[in-house]
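What you see is the complex with one protein chain gone and the rest in place.
Moving on to chain A:
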Amino acid sequence: MSNLAVLPIVIPLISGILLALLHKKIQLVRVLAQLFTGINLVVAIYIMYVVQKNGSIILESGGWDAPYSIVLVADLLSILLVVTTNIVALACVFYAPKSLSKQQEEFYFYTFFFMLISGVSGAFLTGDLFNLFVFFEVLLMASYALIVLGGGKVQLRESIKYVLINLFSSMLFVTTIAFLYSVVGTVNMAQIAQRVQEVDQKGILTTIAILLFFVFGTKAALFPLYYWLPKPYIVPNPVISALFGALLTKVGIYAILRVFTLIFVHDTDFTHNFFIWIAGFTLIFGAIGALSTNNIKLVISYNIIPAVGFMIMGIGLYNEAALSGTIYYLVHDMIIKAALFLLVGSVAYLAGTSDLRKIKGLIHHYPLLGWLFFLSAFVLAGIPPFSGFIGKLLLLQGGLQNDEVVIVIIALLSSLLILLSMIRIFVRGFWGEKDESIRVDKKAARAFTMPIVFLLFFSVLLGVGAELFYPMIENIAAYLLNPELYIESVLKE
């Protein structure tokens, strides 16, 4: 049943094509989109079950043998992320009808949405570096279309920045793959890993590794390459922001995680120590950025950056506890970022503005929304027993194991700053006197809260039920620390 591995890519693709044909019948499209996303989630969960029972699923497309064909590798890490992606997608697809205008929906929103999901799943599942590039392009193409959907003036201005920076990094990406191919003569990740190991990662290969790191770092918004991120992410509709914030940077992180635990692991003194430095700066600047603005959407957008910092920190520390922390944090952050973008989107919609200075006393009108925000602030900042806490605890544990005290202190401090930035929204926006001028729209609020509750349910489950998930995460971390397992499963030697 090796074809299972391609289903999370093909199902959204077919759904997208079908919905493009039907795009005028918007009622039908909505129902079908929700149905297909649901099916995709169920299929992904089933694949995860199979992978956990029988080990990685390798699909050699076209029936060619491994190093020659394009392989898809559904191991526990990639399928876990695919499942998380689909949870986020399901919440977004239910949020979309209320949030988008009918025009935007008719203008192929669902098609591009499914293309994005397809690209993201593909990037997680591929076992081939060139195809990673291809799937990056698929998801970027979809994201270009989504970011300008609606065509506001601000959107067009920000999207030019977004498109340019991504075009540049894609160019660098494909050039770097060409460099790598000229050195090792293959683009199959397992075979690259094998050959890099044979020559013990000489200087040129470390250079290529750092180039790749820059490519992925641009996509993942690491210091100092994050400057492009916050604004383009807040100009489109909240549901699109949620998709971007939850998925796009995480694909970059996944690529770094995969490449630097599988391929370039022989010069960790240089590469991985470098990551710790980058992580430190990313944490500090991201957290400061989140405090620097009164735009609630921008606060959330800036909060992506320290989260990325935490994950890179784990990759840099490169031991079992830290890697488990990174994986835990990755899953946690995908869900909570989507929830937060949807939350601030609905707050901005209900209050009529995203300027924190003009919002007050929302909790009198929308108590449920207020407490959901409070809860998600705690989840994000990592207050026990929520999921952010487990991830951070593991990361700090990993840091102390390696005697990297400085990064541990930075991580703790920036957690405090993140909490401050979130509580600031809660205190100033939700507390205070009742604002009588707000026109209460309970119906919209109810439609908004359902997907958010759905996401927060998983988020809380991930924290409170850590006992359930931790063994699996630990398995993945141990698996990542032993690249031989991946190589053997793909090349079958």
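Keep this in mind: contacts are C-beta pairs under 8 Å (C-beta built on N, C-alpha and C of every residue); 3 or more make two chains touch, one makes a residue touch a chain; residues count from 1.
Just so we're on the same page, contacts and distances are computed from a predicted model.
Participant: Using the UniProt record as the reference, specify the protein name of the hidden chain from among "ABC-type spermidine/putrescine transport system, permease component II", "Na(+)/H(+) antiporter subunit B", "Putative decarboxylase, beta subunit" or "Ubiquinone biosynthesis accessory factor UbiJ".
Facilitator: In UniProt, the chain that is not shown appears as "Na(+)/H(+) antiporter subunit B".
Participant: Tell me where the left-out chain touches chain A, residue by residue.
Facilitator: Its contact residues with the unshown chain are 2-3, 6, 10, 13-14, 17-18, 20-21, 59-63, 70, 72.
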